[in-house]
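Every protein chain of the complex appears in place save one, which is left out.
First chain written, first letter: the chains are A and B, and each begins at residue 1.
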Amino acid sequence: MFALGGAFTVFVAGILAWLAMRWVGDVLSPVASTDAERVPFTGGYEPAVHAWSRYHVRYYAMALLFLAFDMEMVFMYPWAMVFMREGVTALVEMLMFIVILVLGILYAWREGAFRWA
Amino acid sequence: MKGPSDGLSVFGSASGFVSLVAQTRGAFSGTFRSALRRLAIGAPVRVFAIRGVDPPADPALLHLRDGVIVLDSPRSATILLIAGSVPEALREAVKHVHDEMAHPRATVRWVSDPAEERVDHQAQYNVSFSDLTSLIETLRRVQNDLVTGARSSEDDELPGTTRTAWRGVGPYGHGGAGMTGGTPYGRPMAERAPDRDALQLDQLPLRIGPYFMAFPAGLVLDIELQGDVVQDVAVSAEPVSPLRPVFAAAINDPVSVAVLERARAEDHLRWLAHALRVHGLAALGNRTLKLAVQVDADETGIESSVAELKAITHDVGRSGALWWSARGVGLLSRDAMAGRGLGPTARASGVRDDARIDEPAYQALGFEPIVNAAAEVAAKTASSDTNGGDTSARWRLLLAEAAQSLDLAARANGARAWGHGVVECPRGRATAREAPEPQLYAMLPDLLRGMEWGDAVTTVVSLNLGEGGDVRAVQPWAAAEKVRQSAEQAMKNENASDMSGMAGMTHTQHQAE
Partner (left out) sequence: MTVWPGVVIPMLLTVVFLCAAIYATAVLDTILGRAVTRGPRRALRMQTFRMRDVLEQPLRTSALLLLQQRTLTERPDAGAWMLAPALLGASAATATALVPFSARAATLDVSSGIVYFGAAMALVMIAVYLEGWSPNSPFPLIGGYRFVAQALSYEMPLALVLIAAALPAESLAVGAIVRSQAGLWNVIRQPLGLPIYLIASIGLAFWGPLALPGGEDLAGGVRAELSGVTLLLWRAAHLVVVVAVSAMGAAIFLGGWLGPWIPGPVWMMLKTIALIVVILASGHTLARVRLEWFVLVAWTILIPAALVDVFASGVLVLWGTSRCC
């Protein structure tokens, strides 16, 4: 029961530690940037537009495939725990599940989801 | 209701507490800061190196020294090292790079002769050493002075802002107008453009400037980037890389073949070291650079250099650089390269083009140019996939030619060659009036169009374009001008519609009365 709180505590403590260090750095070397100092580095000229944009994420098809496999991963976690108890049944059923998903990879490969430039 | 006269209230009153915290903080940061300063005094010097015209030595040699870190980005650099003098066309860019550095910062100019300094830059350090050790001593001293406060950090080179007023203008304080709420810092947002997946997505016009570490110094590319794919490329500034002195001399007078071939091997190795560094193999690149320096100095003899080159070739082959980084990237077809005197780039594409074939001194040594055999065969069978040389072939050729040059240098025995107006320099065939690079720059736009950005960098790095430094002129940036005009037009339209809205309102008000 403490374990869940423990992980969260470690996580929050880590974030606070990093933020505290940042605060220490700001106390030691105060930040004050003029406009000329704020120009993003692209090699020596000012940019024409802000970098924030609707970036074309060309691997979106691969990301959809990843969603499917992520759900498979979620199913495999409890499967791993009861596997030895359930025996061959567990093995065969998961094998069938995986084969269907692997067919998905083959389809995506053929359709060029892994090729985008 | 405690007043300040109450004995305990100096800690109880809020202002007293705040000032106590501030005093503790000040004391803490003061002692801590002085301790940090003592610790930071021996730190490796963080340098952003700019290569200009006629540097006393190659600034890339700083990579071999342990006390100096040469960085990719000026942000975290302490010292801006300007090797040589900056050409007139690139002064603005140097000022931008200088201002992007974090405080504390300083500039060190490394020139051949301080009296030659032509820049109207308020330089505080002008050093003219030709040996690296003295330069590194100076760099270390400057950084230590900055750290201890003995030297104050340099001010900005450029004025605050020359852009049209945007602060506080408009309903959100971002310059008003436009669908995106304004133009913070005077910059609009990106506009859409058609893309290959039949979508209309944002396209970033970017100017990748003269001091991008992977490119030769002075190369300015105006690209249109959609996602991470380069949709359009224009070369706005072509750097001029001078020939090495031995090759320049060889155009007019016969030169010893041994000296020439050693210089060729050294040039190939330097270029390979740069390519390896760009691809994440900094340690192997430094090893190659050390070999290049050794070949140039010619102190330890050719045999150890040959053995070391073989070891490096083996390690480069095992590193995957020739496989997963470079296979299939930047294919230059055989027909595009034929008959243009483009040196190793052409030979890697299967073209048997080398001015050394016709030189009697080389014929006597049994010279046979190394040509990418696979590309030759593929051209004969008209296969479009390997009809040419990719980046992997070019690198393999650089390594093979370096080994061949060392072998020729060992066997040359005082032979002399050239002197009749043309020379095969490491980048191609050069005459007194013509260098090989401009043809490659002319090919860049078609070559890079449609490539992913990483592949585009790999391709540019694999072409022998020289180290750069001098630039004749920088073309104006058409895309930025177009963006600025369309943003102004949008602001005008919005103001105009505001006006008509207000007119309508007063009209109805008048009617209501």
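What we mean here is this: contacts are C-beta pairs under 8 Å (C-beta built on N, C-alpha and C of every residue); 3 or more make two chains touch, one makes a residue touch a chain.
None of the values given here were measured: they were computed from a predicted structure.
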**Study point:** Listed residues B:His96, B:Arg109, B:Arg244 or B:His279, member touching the removed chain
**Key:** B:His279
Review point. What chain B residues would touch the chain not displayed?
Key: 33, 36-37, 39-44, 46, 66, 71-73, 75-76, 78, 100, 102-104, 143, 147, 184-185, 187, 204, 206, 212-214, 225, 227-228, 276-284, 286-287, 290, 308, 311, 315, 318-321, 324-325, 329, 452-455, 457-458
Practice item. Pick out the residues on chain A that sit against the missing chain. Key: 2-4, 6-7, 9-15, 17-19, 21-22, 24-26, 28-33, 35, 37-43, 47, 50-52, 55, 57, 59, 62-63, 65-66, 69-70, 73, 76-77, 80-85, 87-88, 90-91, 94-95, 98, 102, 105, 108-109, 114-117
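By our rule, only the chains that are shown with their structure count from here on.
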**Study point:** Centroid spacing, where centroids are CA-atom means, of chain A and chain B in whole angstrom
**Key:** 31
Study note, to complete from the structure: Within their complex, chain A touches chain B through residues 27-29, 34-39, 41-58, 117
**Study point:** chain B - residues contacting chain A, complex
**Key:** 25, 29, 32-33, 36, 73-75, 90, 92-94, 96-97, 99-100, 103, 156-161, 184-185, 187-192, 195, 197, 199, 201-212, 215, 220, 226-229, 450-452, 455, 477, 479-480, 483-484
